[in-house]
Structure formats: structure tokens, C-alpha cells
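All protein chains but one are shown at their positions in the complex.
Entry: subunit A
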Amino acid sequence: MQLELTLYAPEGSDYAASDLGFLLHKHPGHLHERDTAQGKVSIFFPKVSEAEARAVIYLDVDPVALVRGKNEQSDGLLAQYVNDRPYAANSLLSVALGRVIGQTMSGKSKDRQSLADRALPFRIRIAPVAVSGGIDVIEELFSPLGYEFDAKTLDDTGRRAVFDLDLTITARLSKILNHLYVLVPVLDNAKHYWIDKAEIEKLLAKGGDWLPSHPAKELIARRALKHRRSLVEQALERLSETIDEEVEEESAADTGEEKLEKPIRLHDLRLDTVRDAILAAGARTVLDLGCGEGKLIRRLIRERGIERVLGVDPSVRTLETAARRLHLDEAGDRLRERVQLQLGSLTYGDRRWQGFDAATLVEVIEHIDPPRLAALELSLFGDARPGMVVVSTPNRDYNVLFEGMAPGTLRHGDHRFEWTRTEFANWAGRVAATHGYATDIRPLGPEDATHGAPSQMCVFTREGAA
């Protein structure tokens, strides 16, 4: 991977482009080599003239050490599979830059301090660079900072493309280098190196003056901090006092779906409606299947009539987040009696699900492979048999109304299906008939005359249940 820095001195400039050597503290006539923990860095100047000077900073990452080194812990075993990290620019380049041109980054120049303090016309080429999210992300990150860019894809492999990225800007060199230090790993959005609290300090130190006003600061914080929720929250808190609470809550995996549905705050509406249906039926014990991070549970425990909520989710990590959000660790006995979280699966039966007044499946069934739905039907409606079951799922008919949604696609990468209103009604009717429940199907969200509401809900009531 390499970084090329080209300094231009248009005719009539009061400096020479060849002063780039002074700015970098490197003699343009030599090859400068240095071993760093990240690999060997070579710096040379393929072009040096009055009008234009170019420095190449090439990082030769040692691929064997990369796997055997400390990174093993932060990435787990995936790091041991072949990947582009030794070759495409990422956090390793950032760290190496700090090592070999640290003085330049902090804005110092022994012999040309006045140039170091000035905005100068630069062209920066980073290649190859892995970009998760493609051109849109490059645009989102660099345009607000005043960069013009040109990005050429080196392969056409979709989500994680490798680019040859050209940036031009007139700015102080130290400022440019600090942008790159923070943003190159953000482009890459994988794994690395920023993992503990000390790293927040580093991020803030390099981004302190420009990051708080960057429109993509959430994305930057989230990616740079490797999706570690609490760290992201802390960093955002320190960057700005006024954080939209809802934004803070969204998990990275949901952003696609949330983004689509955001204008109508559909998820809040869904959860409120489900809560109201449970309260209206007088249910006192609730089984929240696929409870996720506990948003419905949080609504339910505020209600006096609710005696017990059992939240079930297949992911240990999600349940840990839910426990933290619900403050279960520091909760008193009474609250802990009322709320329990349990690892479970919707395609297995579970004896611990017996005896609940109500069960909820809010935007859950569409994450189950259609052939496996039969197991859920059997375990919930046939075996656990709660007095009522509330199921909500997207209405596929409505998808045409979402802007930016390609025809035939689904709202979320893990959705295994999305049903039209007819398909949902057919399913609900069959399940209810097989297991002795009555159905009441309702639209969820503002209704369109032709395509219905964005989501749909069915309240199943067990026959003979009060």
C-alpha cells in the first residue's frame, strides 16, 4: 500500500514544490527506509521540480507477523484467513505515518515552518485502499472537508471494493495528514487496532478540531471504534452534548432498514401498538420472542399491570446489550423478578415458555427461513400455547413506496422473506386454524390507499382463553 503526496507550485508562487522534502524532513535524493511494527516503510521522491514534487510512502506489511502478532486478539480467527489487509491501506498505514512523519503531522518543519503553516495545493493518492460502502462513503467522508476526489475501482466485487483514490485540496499538510490518519481506517471499516479507551483519546486528538462538526461524525465514530457500543456512546457524548437519543440506539446492523423506514419512525409505532394490544387484552405475563436489545421490554416494564416479562433472543451478545440497556445488573430484586432474559431459539421448542398470557414476535418471523417456520408454529402455538400471540412483520406491498429500494429486494440483509398482506393473512389463518386460535389482523403504520401500511400485525387469541 502506498500514499503519494504531490505538492504543486503554480507559476509565480513564492515557494518551490521541491520544498516538500523539507516539509517531510526527508532528502528527496535518497531512499529512506525504516522498519516499524507495521512493516517496512520506504520513502522516495519519483518527481522533484520547482513546479511539482511527489513523495511516495510505501508500507510493506509483513503478512506473517500480521497474523501472528497482537492483532490476533482483536479480530479472532478471521484474521488468519487470507485478506487484503497486508496490501490495501488501512489503520496500519495510519499508524506507520505517525511513526515516520510524526513531526510533519504535528505541523512542524525545521527549515520551512512558514510553509508548514500555510494552505498549499496538494494531490494525494492512496492506493490500493479498501472502501466499505464504495464511492458514497468516500464522498460522505471527504467532501465536507473540502476535498475533490477521483476514485477508480480496482475490482468490481461489490460491498468491499478496492480503490485507487485521488484527492486534491489546498490545505495545510498537517491537517491533510490528520484527516487521513482518522479517515483511512474508517474507509476500510474492518477489524484493526482501535480497541480500547486510549484509542478514543487518539481519535479525539487527531479529529478534535474538525470531527465535531463533520456531518458523518457518527459513522466515523462507529467505524473507528469497531462497533463497540459503549465506546461509541462515550465518544459521541464527548464530541457533542446534544445527541439524538434514537440515533444512539440504532445498532449498526439495522441501519439499512432503519434508514428506509426512518421518516415515519415505524419501529416506535410498532412497539407502542404491540404494547397497547397486550395491555388491552389484560395480559400480565409476556414472552417477548426475539427481544433484541429490549425496546419492547422497556415499554412493558413501565406498565403496572405487567407482572413478568421473559425476553428471548438467540444471540448472547444481543442479550448482554439488552441487560445493559435495561440496567438489569444494578436492578433490585423486584425488577429482576419482573424481567428476565434468556437465550433461546425460535426453531426449537422450549419448556420455559409454558404458561404465559401473551407472546410477541415483533419483526422476527421474517428472519426465519420459510421451511423452518413450521418449527416455530409447533413450539409456540402448539407447545407453549400462550393466551395470545402478537406477530408483526413487514408488508411487502408497501415496499414500492420506499424511495431508493430496488424492486425485488428486501428491507434488511437478514430478511428471509417479506410477505404481502394476502400471504400474511393466509399464513395467520392456517396457523390459527391448526392450533385453535382466533385472528385479528391490523395494519401497522400510516396506510396508503393502494399498498396498505408499511407493517402488518396479527393478534392471535387462543380459543377458550379469557
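Going forward, contacts are C-beta pairs under 8 Å (C-beta built on N, C-alpha and C of every residue); 3 or more make two chains touch, one makes a residue touch a chain; residues count from 1.
FYI, contacts and distances are computed from a predicted model.
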Worksheet item: Which name from "Polynucleotide kinase-phosphatase", "Sulfate adenylyltransferase subunit 2", "Heme exporter protein B" or "ATP-binding cassette domain-containing protein" does UniProt give the chain that's left off?
Response: "Polynucleotide kinase-phosphatase"
Fill in: Hidden-chain contact residue, picked from the options A:154, A:171 or A:405
A:154
Worksheet, complete the sentence: Missing-chain contact among A:302, A:334 or A:351 belongs to A:351
Discussion item. In the whole complex, not just what's shown, which of A:119, A:343 or A:433 touches the removed chain?
Written reply: A:343
Fill in: Omitted-chain contact residue, chosen from A:113, A:315 or A:422
A:315
Discussion item. Tell me which stretches of subunit A touch the chain missing from the display.
Written reply: 1-2, 4, 29-31, 33, 42, 44-47, 56, 58, 60, 63-64, 68, 76-77, 80-84, 86-88, 127-128, 130, 154-155, 157-162, 164, 314-316, 343-352, 367, 369, 371-372, 374-375, 378-379, 382-383
